[in-house]
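Omission of a single protein chain aside, the complex is shown with its protein chains in their original locations.
Presenting chain A:
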Amino acid sequence: MGEFKVHRVRFFDYMPSGIRALAFNGDTERMAVARMDGSVEIFHCSDRFFQEKIIPGREQCGIEGLSWVGERLFSAGLNGGITEYDLTNQKVKYTIDAYGGPIWTITGNQQGTHLAVGCEDGTVKLFEVNEDKIQFERNLDRQKSRIVSLSWHTSGSKIAAGMMDMIQIFNVETGHSIHRMLADRGVGTSRSKECVVWSVVYLSDGTIVSGDSVGMVKLWDDQTGTLIKSHNVTKCDVLALSVSQNEDSLVAGTSEGTVVQFQFVSMVLGKDDKEWVRTRTFKNHTHDIRAVAEITTAVVSGGMDAQLVVKPLLDKIEVRSAASALRKIHFPHRRLVFCARNSGLMLFQYPGHLELWRLGESEGKGIPGSSLFVKRNPEKLLHLKVKGEDHIRCSAVSPCGEWIVYSTASSLRLYRLHCDNNNVSITKISKLPKVLSSANQLCFSSDSSHLFSASTQSSVHIVSLSQSGCKFVGTLKPKSGSHQAIHLLAASEDGEWLASANSDHEVHIYNLQTRKAHCTVPVYSSAVTAMGIHPTTNCLFMMYADQQMCEYSIEQKQYTDWSRTVQRKGLHRLWMERDTPCLNVMFNPQNPSHVILHDTYMLCIIDQSLPLPDDKTQFYNQLTLKSLTEDQRKSHSHAFKVCKTFKDILCVELISDQSLVVVERPLEDVATQLPAPIKQKKFAT
């Protein structure tokens, strides 16, 4: 498998942000996730929950609610504004102020005509959704306390609002309140505290379900405004509720980190009188669950502990497969760490700043598996704060380590790094070409002479870099296809080819000499998660979200024989069942047949010269191979060599002196930085 010196990097203090809101779009099977830092992410539910799009947030922009209207996504936050997102270009389209103080909730009706927001001042404001904008229509009757939660009836004529100590039902036509339902405060000391109705759900049969801060899930009748049933779910708060699309199942997320499922089942078999019965409890979170969503086959929940948990509902799944396993998404499916291959520098991308580190050095050699003595500690060279309120969307460092570039939603900045001995200074390149106003993805050529910046309409701008400054060279445009934003760029070692992948699963290859589109890789149903161009053969190696892999010969414009063999024979079951996508593709210059891949849990080297494993062979065979003799080894070895020494990997990069940089972010460290969870008595402690 080859021996490498490994820099095990654990000083990247990346903190994923807590999840605040979830919105599921059943038509497109997309899940929108809003985080505490204001970023919005789009996950593709049927493509193994691949994180397709990331819209970075801003400072002081707390999103409180998300809502899909058709294929348009709206959010509302405590800054009082309603925001629509441009999902093609992955940026904010516009923000309008609702003039009602902080907004606690936003929801769209099923017809797709109106949005309702609940404001701090006690008003429910209706907005009409137009072609390209939204327009304020009117206020419903103003209440005394803030509106914390809202839910439309499917008919669109009634709306239920949860507020302090009560739930109100409004007639949308007249704007008047039909019913006022009082939620009980807790007993004992909590009696003096008001009861917050954190979440309401209006079912089509006229039942209103509410979850409140007393820990009750209550069912109300909207005709009479009376309580039908109440379930005591927790001692703490019930923060989120979600109902399945056919309204036979309901999930409630609590601040204890549990998700409680309720099901609408008939009490006597074969009869129609059904009741909501509490059934299962899932506990996958350590902290508050701020948002839950029940999608067709799974319950998705997210909360303060910043992980998105997809818990499959086994009774809804026909065939059990890797796609239907419990999934916990901790880290973004994008790269946050970049390496300057030739100079041993690393760039860490945080939401609001960048950090540049120099790798440490160690003494000579050791036996495999041992740790080397660190001669020089890694040092932090640079802490670069972002100008303005926007968060960083993408960044890059050139292989020579001389250039640093980052882009926010509104601006792009390029810096030149001067490094003489221990003095580090940077100069900002002031005169940037106008096309470089913002970028979706950034990439340097391998000789650091050019910067590629992915821009709108799936186009890529080329800028040449020199000592004096930078010069716009040209724009690469795909011949046809979608205008989705590019999320991956890969330049070839010889500077001849550039590959770009966009959210519509298209991969375009450009010839940099002629600055023309060379060809397009056939579109596959799954998204590309990582790709790289082989330095010697110029083949494009692509990893997909469903764990398939492809090798495409750029020169011959077709899949290579190896790739066809892989497709024909299929990959090993254990490989397909991994639940995190591969995030980087590298090539070992000393052994051209080796391809190095990694995901969150493992590092893998694929030896293209060895036979592929089939389902009968042992997949993780390192230990068995060790026990065999040299001759036997040959017959037992196969192409996949997996190393599970490292955990919670954010990035693996091969640098020029044949050493690997492995950036780990242990989940335990993340957990220690989270606020303390609600104290719970544990049995036998």
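Here is the rule we go by: a residue touches a chain if its C-beta (ideal position, glycine included) is under 8 Å from a C-beta of that chain, and two chains touch if they have at least 3 such contacts; residues count from 1.
In this text, contacts and distances are computed from a predicted model.
Trainee: Considering the UniProt annotation of the chain absent from this complex, which name among "AP complex subunit sigma", "Guanine nucleotide-binding protein subunit gamma", "WD repeat-containing protein 75-like" or "Sodium/potassium-transporting ATPase subunit alpha" applies?
Mentor: The chain we cannot see is, by its UniProt record, "WD repeat-containing protein 75-like".
Trainee: Would you mind spotting which of A:60, A:155 or A:232 touches the chain that isn't drawn?
Mentor: Selected residue, touching the omitted chain: A:232.
Trainee: If I consider the whole complex, including the chain that's not displayed, which of A:5, A:185, A:280 or A:515 touches that chain?
Mentor: Answer from the full complex: A:280 touches the omitted chain.
Trainee: So one chain is hidden, and I want to know which residue out of A:187, A:268 or A:676 touches that hidden chain in the complete assembly.
Mentor: Reading the full complex, the residue touching the unseen chain is A:268.
Trainee: For chain A, enumerate the residues touching the unshown chain of the complex.
Mentor: Answer for chain A: residues 231-233, 263, 265-270, 277-281, 315, 683-684 touch the chain left out.
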